[in-house]
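With one protein chain held back, the other chains of the complex are shown just where they sit.
Moving on to chain A:
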(Lines give C-alpha, C1' and ligand atoms only; values in the text may rest on other atoms or scores of the structure.)
Protein backbone atom coordinates (compact mmCIF):
# COMPACT_ATOMS: atom_id res chain seq x y z
CA UNK A 1 0.00 0.00 0.00
CA UNK A 2 0.94 3.62 0.17
CA UNK A 3 3.24 3.40 3.21
CA UNK A 4 4.93 0.36 1.75
CA UNK A 5 5.58 1.99 -1.56
CA UNK A 6 6.84 5.15 0.10
CA UNK A 7 9.16 2.99 2.18
CA UNK A 8 10.49 1.39 -0.97
CA UNK A 9 10.98 4.79 -2.53
CA UNK A 10 12.82 5.94 0.55
CA UNK A 11 15.19 3.03 0.48
CA UNK A 12 15.99 3.46 -3.17
CA UNK A 13 16.51 7.20 -3.04
CA UNK A 14 18.36 7.11 0.26
CA UNK A 15 20.79 4.47 -0.76
CA UNK A 16 23.77 6.03 -2.38
CA UNK A 17 25.69 3.25 -0.74
CA UNK A 18 27.47 0.72 -2.85
CA UNK A 19 25.52 -2.55 -3.04
CA UNK A 20 28.27 -4.43 -1.26
CA UNK A 21 26.60 -7.78 -1.53
CA UNK A 22 26.89 -7.65 -5.29
CA UNK A 23 30.48 -6.51 -5.57
CA UNK A 24 33.21 -8.18 -3.59
CA UNK A 25 36.56 -6.52 -3.21
CA UNK A 26 39.22 -9.18 -3.34
CA UNK A 27 42.56 -8.26 -1.90
CA UNK A 28 45.31 -9.89 -3.89
CA UNK A 29 48.52 -8.67 -2.36
CA UNK A 30 49.67 -6.95 0.79
CA UNK A 31 53.23 -5.65 1.04
CA UNK A 32 54.62 -4.72 4.41
CA UNK A 33 57.96 -4.11 6.02
CA UNK A 34 59.41 -3.72 9.46
CA UNK A 35 62.73 -3.79 11.16
CA UNK A 36 64.09 -5.86 14.02
CA UNK A 37 66.34 -4.19 16.52
CA UNK A 38 69.22 -6.56 16.00
CA UNK A 39 71.83 -7.56 13.54
CA UNK A 40 70.92 -10.87 11.92
CA UNK A 41 73.45 -13.55 11.02
CA UNK A 42 71.95 -14.57 7.71
CA UNK A 43 74.11 -17.63 7.27
CA UNK A 44 73.12 -19.04 10.64
CA UNK A 45 69.50 -18.32 9.85
CA UNK A 46 69.83 -20.01 6.44
CA UNK A 47 71.41 -23.16 7.87
CA UNK A 48 68.79 -23.58 10.55
CA UNK A 49 65.67 -22.85 8.54
CA UNK A 50 63.94 -24.55 5.68
CA UNK A 51 62.58 -22.90 2.55
CA UNK A 52 65.33 -20.34 2.43
CA UNK A 53 67.65 -19.16 -0.28
CA UNK A 54 70.80 -17.26 0.69
CA UNK A 55 73.18 -16.10 -1.97
CA UNK A 56 76.62 -15.37 -0.61
CA UNK A 57 77.09 -12.49 -3.00
CA UNK A 58 74.13 -10.51 -1.67
CA UNK A 59 73.31 -9.50 1.86
CA UNK A 60 69.79 -10.76 1.32
CA UNK A 61 68.05 -13.90 2.44
CA UNK A 62 64.77 -14.90 0.84
CA UNK A 63 62.31 -17.14 2.57
CA UNK A 64 58.92 -18.54 1.74
CA UNK A 65 56.17 -19.27 4.17
CA UNK A 66 53.33 -21.68 3.59
CA UNK A 67 50.85 -20.38 6.17
CA UNK A 68 50.09 -17.65 5.31
CA UNK A 69 51.60 -17.95 1.83
CA UNK A 70 54.13 -15.20 1.28
CA UNK A 71 57.69 -14.30 0.34
CA UNK A 72 59.98 -12.76 2.90
CA UNK A 73 63.17 -10.82 2.31
CA UNK A 74 65.50 -10.45 5.25
CA UNK A 75 68.54 -8.21 5.46
CA UNK A 76 71.31 -8.54 7.96
CA UNK A 77 70.58 -5.05 9.26
CA UNK A 78 67.31 -6.43 10.60
CA UNK A 79 64.98 -5.10 7.92
CA UNK A 80 62.29 -7.51 6.78
CA UNK A 81 59.98 -7.18 3.78
CA UNK A 82 56.95 -9.39 3.37
CA UNK A 83 55.17 -9.71 0.07
CA UNK A 84 52.23 -11.80 -1.04
CA UNK A 85 49.83 -12.04 1.86
CA UNK A 86 46.17 -11.91 1.09
CA UNK A 87 45.07 -9.70 3.94
CA UNK A 88 46.34 -7.23 6.48
CA UNK A 89 45.84 -9.61 9.36
CA UNK A 90 47.68 -12.40 7.57
CA UNK A 91 50.52 -10.00 6.84
CA UNK A 92 50.80 -9.11 10.48
CA UNK A 93 50.69 -12.74 11.50
CA UNK A 94 53.45 -13.62 9.03
CA UNK A 95 55.54 -10.71 10.26
CA UNK A 96 55.31 -11.88 13.84
CA UNK A 97 56.01 -15.49 12.89
CA UNK A 98 59.16 -14.49 11.01
CA UNK A 99 60.24 -12.26 13.86
CA UNK A 100 59.81 -15.12 16.30
CA UNK A 101 61.84 -17.51 14.12
CA UNK A 102 64.66 -15.04 13.86
CA UNK A 103 64.56 -14.45 17.59
CA UNK A 104 64.79 -18.19 18.29
CA UNK A 105 67.66 -18.82 15.91
CA UNK A 106 69.67 -15.83 17.03
CA UNK A 107 69.25 -17.09 20.57
CA UNK A 108 67.56 -14.02 21.94
CA UNK A 109 64.52 -15.74 23.38
CA UNK A 110 65.20 -14.22 26.78
CA UNK A 111 64.88 -10.69 25.47
CA UNK A 112 61.72 -8.99 24.32
CA UNK A 113 62.09 -8.31 20.63
CA UNK A 114 59.56 -5.95 19.08
CA UNK A 115 58.74 -5.37 15.43
CA UNK A 116 59.86 -1.82 14.91
CA UNK A 117 58.10 0.46 12.45
CA UNK A 118 55.73 -2.14 11.09
CA UNK A 119 54.22 -0.54 8.04
CA UNK A 120 51.95 -1.75 5.29
CA UNK A 121 53.37 -0.29 2.12
CA UNK A 122 50.95 -1.38 -0.51
CA UNK A 123 47.70 -3.23 -0.95
CA UNK A 124 46.54 -4.45 -4.31
CA UNK A 125 42.85 -5.18 -4.63
CA UNK A 126 40.46 -5.88 -7.46
CA UNK A 127 36.76 -5.42 -7.75
CA UNK A 128 34.33 -5.97 -10.58
CA UNK A 129 31.48 -3.57 -11.05
CA UNK A 130 28.40 -5.21 -12.55
CA UNK A 131 28.34 -2.78 -15.45
CA UNK A 132 30.66 -1.60 -18.18
CA UNK A 133 32.29 1.80 -18.00
CA UNK A 134 32.85 4.32 -20.75
CA UNK A 135 36.32 5.35 -19.75
CA UNK A 136 36.97 7.91 -22.45
CA UNK A 137 34.01 9.88 -21.18
CA UNK A 138 35.30 9.62 -17.64
CA UNK A 139 38.62 10.93 -18.87
CA UNK A 140 36.96 13.88 -20.53
CA UNK A 141 34.97 14.80 -17.48
CA UNK A 142 37.81 14.48 -14.93
CA UNK A 143 40.94 15.39 -16.82
CA UNK A 144 42.92 16.38 -13.74
CA UNK A 145 42.58 13.19 -11.76
CA UNK A 146 42.68 10.69 -14.60
CA UNK A 147 45.21 9.59 -17.11
CA UNK A 148 44.10 7.61 -20.11
CA UNK A 149 46.48 6.67 -22.87
CA UNK A 150 44.84 3.85 -24.83
CA UNK A 151 48.01 3.15 -26.76
CA UNK A 152 49.96 2.53 -23.58
CA UNK A 153 47.57 0.79 -21.22
CA UNK A 154 44.14 -0.65 -21.59
CA UNK A 155 42.70 0.97 -18.49
CA UNK A 156 42.29 4.47 -17.23
CA UNK A 157 44.41 5.46 -14.25
CA UNK A 158 42.80 7.56 -11.55
CA UNK A 159 45.10 8.99 -8.93
CA UNK A 160 43.17 9.58 -5.78
CA UNK A 161 44.57 11.70 -2.97
CA UNK A 162 41.95 11.30 -0.24
CA UNK A 163 42.80 7.75 0.55
CA UNK A 164 46.07 7.73 -1.31
CA UNK A 165 45.55 5.19 -4.03
CA UNK A 166 45.98 4.64 -7.71
CA UNK A 167 43.00 3.06 -9.43
CA UNK A 168 42.87 1.44 -12.83
CA UNK A 169 39.45 1.42 -14.41
CA UNK A 170 38.71 -0.85 -17.32
CA UNK A 171 35.85 -0.80 -19.77
CA UNK A 172 34.66 -4.19 -18.58
CA UNK A 173 33.99 -2.75 -15.16
CA UNK A 174 37.04 -4.20 -13.43
CA UNK A 175 38.63 -1.88 -10.92
CA UNK A 176 42.18 -2.43 -9.69
CA UNK A 177 43.30 -0.46 -6.65
CA UNK A 178 47.02 -0.21 -5.96
CA UNK A 179 49.08 1.82 -3.56
CA UNK A 180 46.52 1.83 -0.77
CA UNK A 181 47.86 1.51 2.74
CA UNK A 182 44.98 -0.18 4.49
CA UNK A 183 41.94 -2.28 3.78
CA UNK A 184 39.66 0.50 4.98
CA UNK A 185 41.28 2.84 2.48
CA UNK A 186 40.61 0.33 -0.25
CA UNK A 187 36.89 0.22 0.49
CA UNK A 188 36.69 4.00 0.69
CA UNK A 189 38.48 4.29 -2.62
CA UNK A 190 36.15 1.80 -4.28
CA UNK A 191 33.10 3.59 -2.93
CA UNK A 192 34.36 6.92 -4.18
CA UNK A 193 35.13 5.54 -7.58
CA UNK A 194 31.69 4.01 -7.73
CA UNK A 195 30.17 7.42 -7.15
CA UNK A 196 32.22 8.97 -9.90
CA UNK A 197 31.83 6.22 -12.38
CA UNK A 198 28.20 5.19 -12.02
CA UNK A 199 27.14 8.02 -14.33
CA UNK A 200 29.15 6.48 -17.14
CA UNK A 201 27.63 3.08 -17.04
CA UNK A 202 27.09 1.15 -20.13
CA UNK A 203 26.01 -2.33 -20.92
CA UNK A 204 29.06 -4.47 -20.32
CA UNK A 205 28.24 -6.73 -23.26
CA UNK A 206 28.72 -3.81 -25.62
CA UNK A 207 32.27 -3.27 -24.48
CA UNK A 208 33.07 -6.94 -24.38
CA UNK A 209 35.34 -8.15 -27.10
CA UNK A 210 33.48 -11.35 -27.76
CA UNK A 211 30.61 -9.63 -29.49
CA UNK A 212 32.82 -8.02 -32.09
CA UNK A 213 32.28 -9.58 -35.49
CA UNK A 214 35.10 -11.79 -36.59
CA UNK A 215 37.20 -10.19 -39.26
CA UNK A 216 36.41 -11.60 -42.64
CA UNK A 217 39.19 -12.91 -44.77
CA UNK A 218 39.60 -11.85 -48.33
CA UNK A 219 37.55 -13.66 -50.93
CA UNK A 220 38.59 -17.21 -51.64
CA UNK A 221 39.01 -16.80 -55.41
CA UNK A 222 41.72 -14.22 -54.98
CA UNK A 223 43.53 -16.46 -52.57
CA UNK A 224 43.46 -19.39 -54.93
CA UNK A 225 44.90 -17.22 -57.66
CA UNK A 226 47.69 -16.06 -55.41
CA UNK A 227 48.47 -19.68 -54.62
CA UNK A 228 48.51 -20.62 -58.25
CA UNK A 229 50.75 -17.74 -59.14
CA UNK A 230 53.18 -18.69 -56.41
CA UNK A 231 53.40 -22.20 -57.80
CA UNK A 232 54.06 -20.80 -61.22
CA UNK A 233 56.75 -18.53 -59.86
CA UNK A 234 58.49 -21.63 -58.54
CA UNK A 235 58.26 -23.31 -61.91
CA UNK A 236 59.64 -20.24 -63.63
CA UNK A 237 62.83 -20.42 -61.60
CA UNK A 238 63.26 -24.15 -62.08
CA UNK A 239 63.01 -24.17 -65.90
CA UNK A 240 65.79 -22.39 -67.61
CA UNK A 241 64.11 -21.77 -70.97
CA UNK A 242 63.69 -18.33 -72.44
CA UNK A 243 60.37 -19.28 -73.96
CA UNK A 244 58.85 -19.65 -70.47
CA UNK A 245 57.92 -15.98 -70.19
CA UNK A 246 55.96 -16.09 -73.40
CA UNK A 247 54.17 -19.18 -72.20
CA UNK A 248 52.81 -17.46 -69.10
CA UNK A 249 52.01 -14.13 -70.67
CA UNK A 250 48.37 -14.84 -71.52
CA UNK A 251 47.59 -15.48 -67.82
CA UNK A 252 46.19 -12.11 -66.98
CA UNK A 253 45.55 -12.67 -63.23
CA UNK A 254 49.17 -13.71 -62.79
CA UNK A 255 50.38 -10.45 -64.28
CA UNK A 256 47.90 -8.46 -62.22
CA UNK A 257 49.15 -10.00 -59.00
CA UNK A 258 52.75 -9.58 -60.10
CA UNK A 259 52.16 -5.89 -60.50
CA UNK A 260 50.65 -5.82 -57.02
CA UNK A 261 53.78 -7.39 -55.63
CA UNK A 262 55.94 -4.89 -57.42
CA UNK A 263 54.04 -1.95 -56.09
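Note that contacts are C-beta pairs under 8 Å (C-beta built on N, C-alpha and C of every residue); 3 or more make two chains touch, one makes a residue touch a chain; residues count from 1.
Definition applied: contacts and distances are computed from a predicted model.
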"DNA replication complex GINS protein PSF2", "Transcription initiation factor IIA subunit 2", "Vacuolar-sorting protein SNF8" or "AP complex subunit sigma" - which is the UniProt name of the missing chain: "Transcription initiation factor IIA subunit 2"
Residue, one of A:23, A:38, A:52 or A:83, that touches the chain absent here: A:52
Footprint left on chain A by the chain that the document does not show: 43, 46-47, 49-56
